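For this depiction, one protein chain was excluded, whereas all remaining protein chains were kept in their positions.
Letters A, B, C, D and E mark the chains as written, and numbering starts fresh at 1 in each.
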Amino acid sequence: MKLLLVNPNLTQAVTDAVLAAARARAAPGTELVAVTGSFGPAVIGSRAENALAQHGVLDLVAQHAPGCDAVVLGVSLDTALWACRELLDIPVIGMTEAGLLCGATVATRIGLLTNGARMGPLYRELVQSYGLADRLAGIETITLTPQQMVGAPQAAQDAVLAAARTLVERDGAEAVLLAGAAMASMAEVLQPQLPVPLLDGVGCAVALAQAMVGLRLPRARVGSVSPTGGRAVQGVSPALAQLFARPT
Amino acid sequence: MKLLLVNPNLTQAVTDAVLAAARARAAPGTELVAVTGSFGPAVIGSRAENALAQHGVLDLVAQHAPGCDAVVLGVSLDTALWACRELLDIPVIGMTEAGLLCGATVATRIGLLTNGARMGPLYRELVQSYGLADRLAGIETITLTPQQMVGAPQAAQDAVLAAARTLVERDGAEAVLLAGAAMASMAEVLQPQLPVPLLDGVGCAVALAQAMVGLRLPRARVGSVSPTGGRAVQGVSPALAQLFARPT
Amino acid sequence: MKLLLVNPNLTQAVTDAVLAAARARAAPGTELVAVTGSFGPAVIGSRAENALAQHGVLDLVAQHAPGCDAVVLGVSLDTALWACRELLDIPVIGMTEAGLLCGATVATRIGLLTNGARMGPLYRELVQSYGLADRLAGIETITLTPQQMVGAPQAAQDAVLAAARTLVERDGAEAVLLAGAAMASMAEVLQPQLPVPLLDGVGCAVALAQAMVGLRLPRARVGSVSPTGGRAVQGVSPALAQLFARPT
Amino acid sequence: MKLLLVNPNLTQAVTDAVLAAARARAAPGTELVAVTGSFGPAVIGSRAENALAQHGVLDLVAQHAPGCDAVVLGVSLDTALWACRELLDIPVIGMTEAGLLCGATVATRIGLLTNGARMGPLYRELVQSYGLADRLAGIETITLTPQQMVGAPQAAQDAVLAAARTLVERDGAEAVLLAGAAMASMAEVLQPQLPVPLLDGVGCAVALAQAMVGLRLPRARVGSVSPTGGRAVQGVSPALAQLFARPT
Amino acid sequence: MKLLLVNPNLTQAVTDAVLAAARARAAPGTELVAVTGSFGPAVIGSRAENALAQHGVLDLVAQHAPGCDAVVLGVSLDTALWACRELLDIPVIGMTEAGLLCGATVATRIGLLTNGARMGPLYRELVQSYGLADRLAGIETITLTPQQMVGAPQAAQDAVLAAARTLVERDGAEAVLLAGAAMASMAEVLQPQLPVPLLDGVGCAVALAQAMVGLRLPRARVGSVSPTGGRAVQGVSPALAQLFARPT
Partner (left out) sequence: MKLLLVNPNLTQAVTDAVLAAARARAAPGTELVAVTGSFGPAVIGSRAENALAQHGVLDLVAQHAPGCDAVVLGVSLDTALWACRELLDIPVIGMTEAGLLCGATVATRIGLLTNGARMGPLYRELVQSYGLADRLAGIETITLTPQQMVGAPQAAQDAVLAAARTLVERDGAEAVLLAGAAMASMAEVLQPQLPVPLLDGVGCAVALAQAMVGLRLPRARVGSVSPTGGRAVQGVSPALAQLFARPT
């Protein structure tokens, strides 16, 4: 089984973190391919950057999805998730979506932890868009720069732990989802210090993608997720134009 | 990996159907053990029978879960699902829950099809209890006796197909979940005749159980799903009393 | 009028407390019969124990409901409430349900107070299952052992008062429901010290049961609450098997 | 026990219907006093008339509530219900509210039937304002003039029956609430022809008012329902001005 | 364009504040007429007073709306808003409604600030009645007497600022709506000291009323907002009786 990991931002270190987290959970026979965006935002930290990154995600899957068995979006806002599902014939899984769905089998309510004070509302809206607001215990944000994340890992871990405990104690979270590709690798390290399961979206997405490949469900031929087929787009990469243009 | 399939009602044919559906989706290395209830309702067709079957589910997992890696509830009302999660240290997955969670990655709204006119409200309540009401396109019920199910398979399939099409056309369902252990085996047969994915709860539960085993999440040590430990119950089987009594 | 009070756990002291609270509110002509479970959990403090107690409730009503005019469930998780409504031809009222419904006529939002930190989510789910989440101001839990409840009544009352005041001041509760059969008798004692109505679920259930008996509504003959009739169950008490088996 | 029945519109025939329906369900010792509005709308058939009738309800309770043990609003939009609860020290019950609360103990979802095509949204909004939308199966309206109601009772009953059956069959209503003071007396007559309980709001309100009187709950001293006390209003009846002006 | 500003309470100073706030935002060509109630509550500080004021609003629009192009309700509970929409052929806008609708274009969630501890639930219910609960960040109340409002403006402003900051910092409000006609004039003064937009309901209502006049939408001829026409009411002012009585 071959999984494509898509990181639409331009930061290779994030792609590496996603790939490492994926490897830790992938089944022995699963091959992983990780790709990084070539245009768009360096880091996604606002709705504007997320809007722009949608083009990037589509471009990456147009180029790299052929030959893969499933796609995992390694971007914690699950950018262009349903758009990819319209365009591709293979399972596509978002990392935050997967964290919520897998978490729903171990916790009645999940706490979500992310980096960036202004990002809280975006994740609340994302969870609501999945119809999963009732399963959300609360959202807690830390505010670390990329430099702090990398240069002071202990301080970063302390901040994550403190926020996770707040979710457990204040909001009654029965599991905590680390929403942020850059935090994916922290879950395994910090788990022993937390009294509830710590969900790493990348790991959950890999596990769920493998599960969906195993189910061999056909695509819908009607409805809003069915193939559009034969659509004209201009001024984009040939691979993307071709993906839109292919017949149903 | 060893999965326990639990059918709390007393009908071996239902257990057999669940086991067959599970086998069709289980990974090569997955061992399946299916058990049938020894007391309680012959068939679960009401809240009263479902209430009684909770004892049956607990009794079965107390006896058979030791040595297994995960439990799949092969009963479409997901009877005693969260109770099992409190008592056991391994993943426990409900078949309707799994159908909804896996279906959420292929459809914005899922139609649910079950047998028994009076059962519609029970499934609506079950979906609501999962906080997933926004993802439910609608519910459609057929009314076939067990005899009709077994004795007139073509007529039964026609009824299922017609109801599934109603969910697609009237309610905009983008996938259809067959809720009913006895219908599990139909999904593969009928899929070619439907324009949307047909979800078999047992298959989804097996896939999701395998995924959760792979994630190796620890149990919560606090909150409503954490182990109770040291609880006194009387007048039940020794295995069940012991399961309640074991220390945290 | 004869009311059956059902306590499915095995603790006679709880039954006595329920009976005392019921007597304080019953109309002069109302006869009260209180029964205690003979198998199952000593105390219900988890979903697992509540799941098991459903069998106990059904068993008790099968034996004792004949000849009664209504049933009051003297267990604050309203265990097997709708199951009993399917099986019996007389009104069945849950104590927490009744506290919420009666409270809805005096308060726009009700605070719920219970014993046991892990029980909060169970009551939140119960209130949601009634479709009454919008009327819930908040939930507050105290954590007293049975010994503390009985052996240090003043300390127990202080804990209840403090939690109730938190619900009023922090959450804007305009009434407070004591959810827990063991706390039923406290309402009358503590009321003078609280600025909002203190709802005792048992008293509310008795009042509502009397009201429903007076309305003389017939049972539904269709739908999910109508009699099932003629259902086969095995391995249970003769009275319960007979209740399931009786024709519609 | 003395109950005040308040009809804020100017139609004595409606007051008589409310009184008759109340008598049919009141306990032997309950005395009933029914009063009719002296200004405002002849009939309430719009939000504008309902807005005006709020003054009428307040005026009637200011004059007639003293000496009573509880108030029942005999107007199916429950006009000024919470306003009365602020002003009065005795229980106040609305007839549609009571139908929903009592109905919630016999049906998972209730159908609401009223007269006047434009009235459907008003009742939907009323049910939502009670936080009970999840318990509403649907709303069905008939369109009969007062003349048709009185002059052709058989045709009126047929229309009500047909609409009630639609609620049961199309919407899955497990009970049907007749919302409309003028229809109160129909419930008993039509019940035998319907397969689900037919709820008469007046009867339910009388039963619930009696229950609440029996519970002897104190008023809240804080919060949005507590007494306002000492408020100045002008240009209204002396009784109403005095009711607003009395100290807390 | 001529706008009628309606203040149903009896306090001229409130009308003056509403008029001043309206003038600050009205387009150059917009003429403003402000009217004050002649009977009813001196100040609206409870549901009871708001219920009574509905009659007052209807009376004022019956007398003064003829010749105007739109009506703005200068009362922050938007008293009788939809009732006026049934009766009048011109746009009618509520000040809190307008603050929420305009605020929805600049903030994902809005904080609402009002005066009077017991008023919080009324505004929560008002926002819910508009179906806008998801856009509400939170509600914060201050408790100033009219004397304090007028006599100690600096202290009043400090209290408003502190509460607004709580909404921003604790609840994540991205805009703050001052709900209270008496606070309308504060928005412009305090804006420089707050990091989010401060919404003045009167200004928003004037802007929205002008917008709706410009759209020239016809009235609905069917449904719950269409003209009732030909309704009989008694004991009210001739102008109001005539407004109800006019044919469709």
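Here is the rule we go by: a contact is a pair of C-beta atoms (placed from the backbone, for glycine too) under 8 Å apart; a residue touches a chain by one contact, two chains touch by 3 or more.
As the structure is a computational prediction, the values presented were derived from the model and not from experiment.
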| item | value |
| --- | --- |
| Visible contact partners (per top-of-document touch definition) of the missing chain | A, B, D, E |
| Omitted-chain contact residue, chosen from E:A53, E:L208 or E:L240 | E:L208 |
| Chain not shown: contacting residue from E:T108, E:Q148, E:T166 or E:S237 | E:T108 |
| Where the unshown chain meets chain D, residue by residue | 120-121, 125, 128 |
| Residue numbers in chain E that touch the chain omitted from display | 25, 27, 82, 85, 91-93, 97, 101-102, 104-108, 130-135, 168, 172-175, 191, 195-197, 199, 203-204, 207-208, 210-212, 214-215, 217-226 |
| Touching residues on chain A - with respect to the absent chain | 10, 38-43, 45-52, 54-55, 57-58, 80, 82-84, 86-87, 118-122, 125, 128-129, 223-224, 226, 228, 231-236, 240, 244 |
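FYI, only the chains that are shown with their structure count from here on.
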| item | value |
| --- | --- |
| Chains touching both chain A and chain E, listed by label | C |
| Self-contact between copies chain B and chain C, residue sets same or different by half | same |
| Separation of mean Cα positions, chain B and chain A [Å, integer] | 28 |
| Centre distance in Å when chain B and chain E are each reduced to the mean of their C-alpha atoms | 52 |
| Per-residue multi-chain contacts in chain A, two or more chains | 108, 134, 172, 174 |
| Arrangement of touching chains [line / ring / star / complete / other] | other |
| Pairs of chains in contact (touch as defined earlier), listed by label | A-B, A-C, A-E, B-C, B-D, C-D, C-E, D-E |
